[in-house]
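I am attaching a structure below and will ask some questions about it afterwards.
Complex shown without one protein chain; remaining protein chains in place.
For clarity, chains are labelled A, B and C in written order, and residue numbers in each chain start from 1.
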Amino acid sequence: MTAFSTGTVPAAGSMATGSHEAPASVPAATRTMSLAGALNDGLRRSLARDDKVLLLGEDIGKLGGVFRITDKLQEEFGPRRVIDAPLAEAGIIGTAVGLAIRGYRPVCEIQFDGFIYPGFDQIVAQVAKLHYRTRGAVTMPITIRVPFGGGIGAVEHHSESPEAYFAHTAGLRVVSCSNPQDAHTMIQQAIASDDPVLFFEPKRRYWQKGEVNTELGADALPIGEARVLQPGSDVTLVAYGPLVRTALDVAAAAADDGVAIEVIDLRSLAPVDFTTVESSVRKTGRLVITHEAAQSGGMGAEIAASITERCFDWLEAAPARVTGFDTPYPPAALEEAFLPDLDRILDAVDRVLGRRNSLTGWEARA
Amino acid sequence: MTAFSTGTVPAAGSMATGSHEAPASVPAATRTMSLAGALNDGLRRSLARDDKVLLLGEDIGKLGGVFRITDKLQEEFGPRRVIDAPLAEAGIIGTAVGLAIRGYRPVCEIQFDGFIYPGFDQIVAQVAKLHYRTRGAVTMPITIRVPFGGGIGAVEHHSESPEAYFAHTAGLRVVSCSNPQDAHTMIQQAIASDDPVLFFEPKRRYWQKGEVNTELGADALPIGEARVLQPGSDVTLVAYGPLVRTALDVAAAAADDGVAIEVIDLRSLAPVDFTTVESSVRKTGRLVITHEAAQSGGMGAEIAASITERCFDWLEAAPARVTGFDTPYPPAALEEAFLPDLDRILDAVDRVLGRRNSLTGWEARA
Amino acid sequence: MSTTHEGTRTHEAHDDIPVHLSQLEDVVQLISPTGERLSSPGFDPWVDDVSTEQLADLYEDMVVVRRIDTEATALQRQGELGLWPPLHGQEAAQIGSARTLRPDDFVFSSYRENGVAYCRGVTFTDLMRVWRGTAAAGWNPYEVGMATPAVIIGAQTLHATGYALGASFDGTDSVALAYFGDGATSQGDVNEAMVFAASFQAPVVFFCSNNQWAISEPVGLQSKRHLSDRAPGFGIPSMRVDGNDVLAVMAATRIALDRARSGGGPTFIEAVTYRMGPHTTSDDPTRYRPTGELDEWRAKDPISRVAALLESRGAMSDELRSRVEGKADAVARDLRAGCLSIPQPDPMSVFDDVYAEPHSGLERQKGQYAAYLASFENGHGDGAEGGGAS
Partner (left out) sequence: MSTTHEGTRTHEAHDDIPVHLSQLEDVVQLISPTGERLSSPGFDPWVDDVSTEQLADLYEDMVVVRRIDTEATALQRQGELGLWPPLHGQEAAQIGSARTLRPDDFVFSSYRENGVAYCRGVTFTDLMRVWRGTAAAGWNPYEVGMATPAVIIGAQTLHATGYALGASFDGTDSVALAYFGDGATSQGDVNEAMVFAASFQAPVVFFCSNNQWAISEPVGLQSKRHLSDRAPGFGIPSMRVDGNDVLAVMAATRIALDRARSGGGPTFIEAVTYRMGPHTTSDDPTRYRPTGELDEWRAKDPISRVAALLESRGAMSDELRSRVEGKADAVARDLRAGCLSIPQPDPMSVFDDVYAEPHSGLERQKGQYAAYLASFENGHGDGAEGGGAS
């Protein structure tokens, strides 16, 4: 990993049990930012820190990207650092591979989740495997940014959650940020990583605001670690990306009901920080996992399976998954039905608690 | 599903508890075939049965495919039914989509597992979604044949197991055959299905021979159902494709040791026939799943998670997975280390049985 | 900010894109921007039969689809549609091509060909479904001979090639016509479609609406040459026509269709036009469009030149004007009514049509969700606020 430290900052530990909002005592370098703005600033710092960092994507130049994540970066760093690419995702990723071989650290923007598939071969057969193929001679410090997930009322292919494909692909790292602070630090950590990183941005949270310590350098929580956002002793609730905020809402609602939920923001999907999840589940004995992606073969399956392996004797109930259905992402009018929400997650909480009225009854009937 | 019946045959039930070799009483239409030969004959019958069936792929014409699965079919049906396509997987799948819209039933051959990724977008964004997108107006009766898996000493990209990507993709069906009889019937069932089917062929078992009832029509076990190949009361062992044979060897070895393993050939990976697995695990209380694909996010995760949900109160131990490692498929000299084999599966059997010497100890130490 | 590549000699910044590519040069033009009927020997015979009445009909079509565009944009602004991709400026390219097709031909389009959909007979309700967010696609492709639009850029060109191949296998002379944009030409799929179409000599027409922009990217970023120059290297003859000239588009499309029907294989048409509106209603073109460019193209408006030609033929009567206005008004009314009439889908319909045949996994999820929804009626809904005993 290339050096990445610009100052001393509060220890990551102080974040570990705080909420995703600002910690109580706001350090000097802290500013209020949207998640989108935090990414923009993180990219700017990465470009400024290392000449080898390049941005490559569709409409990222003058337009600043359709979500404005690269707003003004071409103006500031010029068209050779922030490059509008022809409209072809395999071309973007494959060109980035060549740039990486030449020593660059390309950051590719995929405009929407559903447009990553034309680049799939270059990602899984090249980006993921080149370090292994060359027995370590070639590194692939490529970051692939993907605005992902639904809830924005978009047309087809604009609301997908393809993270499980990449988490199943050896050689890749997969992360997702859920709040402005993590967006700011994690994008810089991803770019500084010598491994390829799929960086999933929760597009429906782009405009969520929060306090950001912009100088959180080496002291930031490492990119591969999960964060306990809220402690609790009754149920462990694992979420990432867009559903972290929902998970916190669930915890608040459950608290009113006397149920103490421990909320974990997974942050890294490959590798999963099972140590953190395991110690939580050994405490609570109950696990609920939520994501927007389809249930079959989603991240929830891996987490449920691994935690069952690690915590079998501690589990009071089968881990429950609250996910998108095994359907294509639906049209906007149906996304409310499709997306995990407060009620569906609370229902699963009831289920792992063995409460009446939960779907446990349905399961038994099925 | 278009009509698919060419005669009465032994009830599927008679296969359900037999081995993957021939049933005891050999019916009249039974011939000894290799798995490759069975596929070839199944394709021939599908071509003969329905004019709308077309074969499309690289080198499938005069050469008969690099594995000779389409041997002599172009000679018999002509170059408009068995079409050598230009060297481009997206092109092959995308052309098949158009042919399907026009009413054809294309069968695409992907030459090796590792070459399916250039066609990934057309598969997940088009083939999988067109029926949903058109609210049922357009069907996608496309079969995509993929020789998959390792153990043949091949160079890179020729030994992969990409099935989990497709099993996670709503709109697709995913199956894998493990023996000549299933190869023969399942390929015909896949082609007759009005849904798109990813058809994974265990390439290292292509030359495995077995008895095939070539007239097994409507009475064949439906393509979506798993088959209990061998009954047992101590441990349920789930496998598919190339590892089914290994699983039977494991069962034989364990039987010598007094352990009765119930071997299930999953056959369908999407949907998984959980009813069959569930009733087995409720009996045995112990589950081992094996596949060649990487562990993280593989089929084993989904099966372990779902079975834990359905059988939590019946499980004596956490479901165990014996899989390829979370690495790229290694060079030939290392595939023995990579691939699940008899010893590694037996080790997992020991683990779910709580035996000394198994990796349970390691898990606890970790 | 220091960079390491000052003084690089080979790489040129994008703002050096040759300006001529955004100009109308090397194009076939049969109607000048001021409405003169120009002659072009290779193309004239293909539109000789277009009478003044038919020209008036084409004029009406263009006015109508522009009105569809205006009305849909208004509906979006009023919150009745989630999104709309305007075709403003591309009326001649869409009408001139779509009106040459037979009902048994088949169109494969992108999201922007709503004028084509109108020509194919798509109902207004069906036209609005996707943009109102109630369905992934609006119409039954077989009823109108037009596939549901592709959002994945370029994917439909391969579908058109496959369909065309199938149509030729069936012994028909139906043709598949694929619409796509200038940006799409960079996608592997579009190039592979040309490879497959040429190899199989499939009866497909590749119709590229070069509207100068792919969202914020000018066409010069996708190609240093005319897009029509690409196809011949694949063995596919091509034409470059003024896409704002309905007759030139019509002639070129007829040439291509005729070649396809008579076994001559694929043709590539580049229709040089201009996206006068934003990419979609979500876009803000002022961030990237050079000043003056829009005005330059306003002077080449596809509708006004037909009006001028009709005028010069003495056919632009008050009657015609009011017929066309009346039709456009009626269409706008029907469009709005059609849009507002679209019902919200039932939540349970999220499980419909994923598969053509029963699917055990999805059936189970559907059952669970139904039970979950039903549980609200049984008092589970307030479980959140303490419905169950723990």
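Before moving on, here are some points about what is shown:
Just so we're on the same page, contacts are C-beta pairs under 8 Å (C-beta built on N, C-alpha and C of every residue); 3 or more make two chains touch, one makes a residue touch a chain.
All values reported here derive from a predicted model rather than from experimental measurement.
Although one chain is omitted from the display, it touches the following shown chains in the full assembly: A, B, C.
In the complete complex, the hidden chain is touched by one of B:Ala36, B:Ala88, B:Val107 or B:Ile144, namely B:Ala88.
Of the candidate positions A:Arg31, A:Arg49, A:Arg80 or A:Lys209, contact with the unshown chain belongs to A:Arg80. Only one of C:Thr70, C:Gln201 or C:Gln368 touches the chain withheld from this view, namely C:Gln201. The chain omitted from view is touched by exactly one of C:Gly42, C:Pro232, C:Pro290 or C:Pro358, namely C:Pro232. One of A:Asp41, A:Glu109, A:Asp195 or A:Asp234 touches the chain omitted from the figure, and that residue is A:Asp195. Take chain A: the residues that touch the chain left off the picture are 1, 80, 85-86, 88, 90-91, 93-104, 106, 118, 121-122, 125-126, 129-139, 141, 170-171, 173, 193-195, 224, 270-275. Against the chain not displayed here, chain C makes contact via residues 4-12, 165, 168-171, 173, 185-189, 191-192, 195, 198-203, 221-225, 229-235, 260, 262-265. In the full complex, chain B touches the hidden chain at residues 47-48, 51-52, 58-59, 61-64, 66, 76-81, 84, 86-88, 90-91, 114-115, 117-118, 153-158, 253-254, 256-259, 295-296, 325-328, 330-334, 336-338, 342-344, 346-347, 350, 353-359, 361-362, 366.
Note that in this section only the chains that are shown with their structure count from here on.
Using the mean of the Cα atoms as each chain's centre, the chain most removed from chain C is B.
When each chain is reduced to the mean of its CA atoms, the one lying nearest the mean of all protein CA atoms is A.
Centre to centre, using the average C-alpha position, chain B and chain C are separated by 41 Å.
Listed for chain B are residues 90, 118, 121, 125, 129, 132-133, 170-171, 270-272, each touching two or more other chains. Touching of two or more other chains is recorded for residues 135-136, 152, 188-189, 354, 361-362 of chain C.
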